[in-house]
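Single-structure report; data block below.
One protein chain omitted, others in place.
Letters A, B and C mark the chains as written, and numbering starts fresh at 1 in each.
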Amino acid sequence: MSAANYNTTEMMIIAASRLLTNGAVCFVGIGLPSTAANLARLTHAPDIVLIYESGPIGAKPEVLPLSIGDGDLAERADTVVSTPEIFRYWLQGGRVDVGFLGAAQIDRFANINTTVIGDYKKPTTRLPGAGGAPEIASCAKAVVLVLKQSARAFVKKLDFLTSVGHLDGGDSRKKLGLPGAGPVAVVTDLCIMKPHEVSRELTVTQLHPGVTREQVQKATGWEIRFAEIVQESVPPTENELKVLRDLLHRTALAHGQAPAA
Amino acid sequence: MSAANYNTTEMMIIAASRLLTNGAVCFVGIGLPSTAANLARLTHAPDIVLIYESGPIGAKPEVLPLSIGDGDLAERADTVVSTPEIFRYWLQGGRVDVGFLGAAQIDRFANINTTVIGDYKKPTTRLPGAGGAPEIASCAKAVVLVLKQSARAFVKKLDFLTSVGHLDGGDSRKKLGLPGAGPVAVVTDLCIMKPHEVSRELTVTQLHPGVTREQVQKATGWEIRFAEIVQESVPPTENELKVLRDLLHRTALAHGQAPAA
Amino acid sequence: MAEIVSLQSAIRAHVHDGDAVAMEGFTHLIPFAAGHEVIRQRRKDLTLIRMTPDVIYDQLIGAGCARKLIFSWGGNPGVGSLHRLRDAVEKDWPQPLEIEEHGHGDLSNAYVSGASNLPFAVLRAYAGSELPKHNKNIRFIECPFTGETLAAVPSIRPDVAVIHAQKADRKGNVLLWGILGVQKEAVLAAKRAIVTVEEIVDNLNAPPNACVLPSWTLAAVCHVPGGARPSYAHGYYDRDNRFYQAWDEISRDRQTFLSWIKKHILATEDFSAFQKVLRESAKEQLV
Partner (left out) sequence: MAEIVSLQSAIRAHVHDGDAVAMEGFTHLIPFAAGHEVIRQRRKDLTLIRMTPDVIYDQLIGAGCARKLIFSWGGNPGVGSLHRLRDAVEKDWPQPLEIEEHGHGDLSNAYVSGASNLPFAVLRAYAGSELPKHNKNIRFIECPFTGETLAAVPSIRPDVAVIHAQKADRKGNVLLWGILGVQKEAVLAAKRAIVTVEEIVDNLNAPPNACVLPSWTLAAVCHVPGGARPSYAHGYYDRDNRFYQAWDEISRDRQTFLSWIKKHILATEDFSAFQKVLRESAKEQLV
């Protein structure tokens, strides 16, 4: 049965978690991706394999990590290897089914910017930078992007192209000769978008309950396309919501209890 | 004090072991090199670091290994890494002071052949092959060669150049741009030869007790050169001989006791 | 062979103005004590290399120790921005900071090829990215067998690598476990290496194939219990997430930052004195 009260962030995380099939090997970043991936592991995908760039393979954290290298990730992993090995043997090696990424800016072809707002040499805002995104975008068999939707984030032109999605659309990514297929879905707090099979332009295929096309357009910096058939997302089930909220609650407690230096 | 009775093989091994200074990092092959290196460790060089290509670093075998990957090597090593790491981080990484090699054929510039006797395509004798020698000859800071001296082994022209020594002499090795300095000594059952500082041609600098220049020449396939001052090797001391013989005795017992399948 | 010495003398002997310094530790075992000592000794013009600059480099950058930063992700993990890094890049405070940025896979490969004494590393990345346009150290090469185009980056060969580990024995052999990041590669890629450790023991009792750094690969080993705080040491103490959150406030304002550095680092003699002062500040709710 579906839940009565939930917020749009919960809907976004739950929608993202549903995209992960059981047994999938998932390269997980911190934040929303890690939350969605662990929710999947605790609900419909118990055998999902979570890989964190710091080294854990098959991580099963009790609570969500605050940092990419929390000890809890190592404690319950199948094994912990070095960071170079993660990127060489496991990601580039072609063993990652889904790479999960966030972004500060995204364009209509799901290229992303995590580097700067403004000019590179004299940025108005210096963002954290690439992290593992360029390699994940290149080598993961598929990429799923998760971020809140707003006209500031979904822009006509990126200030900086940090990690490639479908480049200029069409077969332009294919021509780059990268091993991975690139972004297959963008999950936001309003909807799910997928690249059009020919143009590779992001197309809304699913609206979250109660969200209108106008809301999506207002939160997008270009004229957003909608699929011929746009489905409505299944609202969060009681169980999904309970597991997610328990997880976030456990996490808050655990990190609150962290000892002061 | 020096020992009364010893054979020429013992003299060769002891002379080779004396070339290893305490604390030196030594990349060791199986057979005579391994015997000489462990003798050094058990006599004048207790802090010598023995690296075997199978993975052990700081190996301290009780008995001599029969194979390059004997369990005893791992048991008492400071650490055991993968074989790729041995060659990448440790040998190529420039951390090996002395690479110890044997050979089936050697020429006047200490280039060696461990590949074939006769034509490569239709050899009269197929030898085991390169092993780690090409990389050791390239990357070890210095190389010491140990082999019995005979006109069949010390040849005018190699049937095959497997691992480079001083190539054509002079600065020809230098021009190859290899990180290591190449062979610094060849120790045989008759003498010790070192490359001439300019021509890089092997020159006898030391004769083992009782060995004549004629014997050396008879056992060499080219007109061998002698240094202006040729010293006589210090004969094995009682202690060197005792430690060597105990080691070989322990080794024979241990390997004889190996269980049948 | 590593000398077992005080952190103060290790930094004095091995970290010089203008050096390229890699202080590694992937959220685990971050060598904070060593970073503080570098600030205390007022080193200048350092080229700082680190995949994730984290709070440790935010402190060094704000304190004016750095001329250049080579990195791949510059945030405060789980919190947000590194304000001192941003202030240096956006407003040249306290001085301009040259930056060279890469991806994580790229930098970790560059440490591997550095440890392997190769001049460059090869990887599958950057096609389509704008990073190569702004970083002349990201180039492309052709496979001599397949003709494929691949990315190439120069190896990292720091003057000094600094890491924190769990244990050393009395000879200076070092054992670390848990999340290893690129620490081993950083040490083996560097000209010299300093390791701070939680404890010095008679016998490492390392499990088979554990991550051990032999004493002869290191310049100095220093006994600094808690030396990774506020990051964590697996088996010893947890990450102090509260401090990472508090750092957001401390570092946001230049004056607040300067007085924090003055009181906690410049005015303290060593890391144990720092920890004492920090505990007091914590009680006073200043942290």
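As a convention for this text, a residue touches a chain if its C-beta (ideal position, glycine included) is under 8 Å from a C-beta of that chain, and two chains touch if they have at least 3 such contacts.
Computed from a prediction, not measured in an experiment: that's the story for all the values here.
Counted over the whole complex, the shown chains touched by the missing one are A, B, C. If you put the hidden chain back, the residue from B:Thr162, B:Thr220 or B:Ser233 that touches it is B:Thr162. In the full complex, subunit A contacts the hidden chain through residues 23, 25, 49, 57-58, 74, 78-81, 88-89, 92-95, 139, 179.
For subunit B, the residues in touch with the chain missing from this view are 30, 53-56, 65-71, 73-74, 80-84, 86-88, 91-92, 111, 115, 120, 122-126, 128-135, 138-139, 160-164, 167, 173, 176-179, 255, 258-261.
The missing chain lies against subunit C, touching residues 117-120, 122-124, 137, 139-141, 143-146, 148, 150, 152, 154, 177-178, 180, 207-211, 234.
The working rule: only the chains that are shown with their structure count from here on.
Looking at contact counts per chain pair, the maximum sits at A-C. A summary of chain positions shows that the Cα centroid lying nearest the centre of all protein Cα atoms is that of chain C.
Subunit C has its Cα centroid 41 Å from the Cα centroid of subunit B.
Per-chain CA centroids place subunit A at a distance of 57 Å from subunit B. Subunit A and subunit C have CA centres that are 28 Å apart. For subunit B, no residue reaches two or more other chains under the stated contact definition.
The residues of subunit C that reach two or more other chains are 112, 185, listed in rising order.
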